[in-house]
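Apart from one protein chain that is not included, each protein chain of the complex appears where it belongs.
Take a look at chain A:
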């Protein structure tokens, strides 16, 4: 597997989720476990550029694939800019959902041909929960990069 541009070998039993593999075996604790059932989006990572909830993915399924976590997004187009926008627009409070929001936003933008409207951003990001309620700032940050 290629994780954040580095080749890694992850030797785990088949029941280990990609999330647990990344966090506990590779020490990449940026992706978070909020629900472990695909409902909150805090574990969102990019697999070959597509956003997935890594708690519902088995690590073994991603053999040979390219995974990007929040720790590696600065090297993607728009990644570092989005991180800066999150800070500038106060797109987080406690920071626990932030890794997932950032990965999900980059995945969403890559899914589209043109810049999304505010409404489309809200719709496209609705799989990523934020209990602190930083939604306005998150949408502002994504809008700032999408333009």
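As a convention for this text, a residue touches a chain if its C-beta (ideal position, glycine included) is under 8 Å from a C-beta of that chain, and two chains touch if they have at least 3 such contacts; residues count from 1.
Basically, contacts and distances are computed from a predicted model.
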Q: Using the UniProt record as the reference, specify the protein name of the hidden chain from among "Xanthine dehydrogenase family protein molybdopterin-binding subunit", "Heme chaperone HemW", "Phenylacetate-CoA oxygenase subunit PaaJ" or "Sarcosine oxidase gamma subunit".
A: "Xanthine dehydrogenase family protein molybdopterin-binding subunit"
(Q) Considering the whole complex, not just the chains shown, which residues of chain A touch the missing one? (A) 13, 15-16, 20, 23-24, 27-40, 42, 69-71, 74, 83-84, 86-88, 90, 92-99, 102, 121-123, 125-139
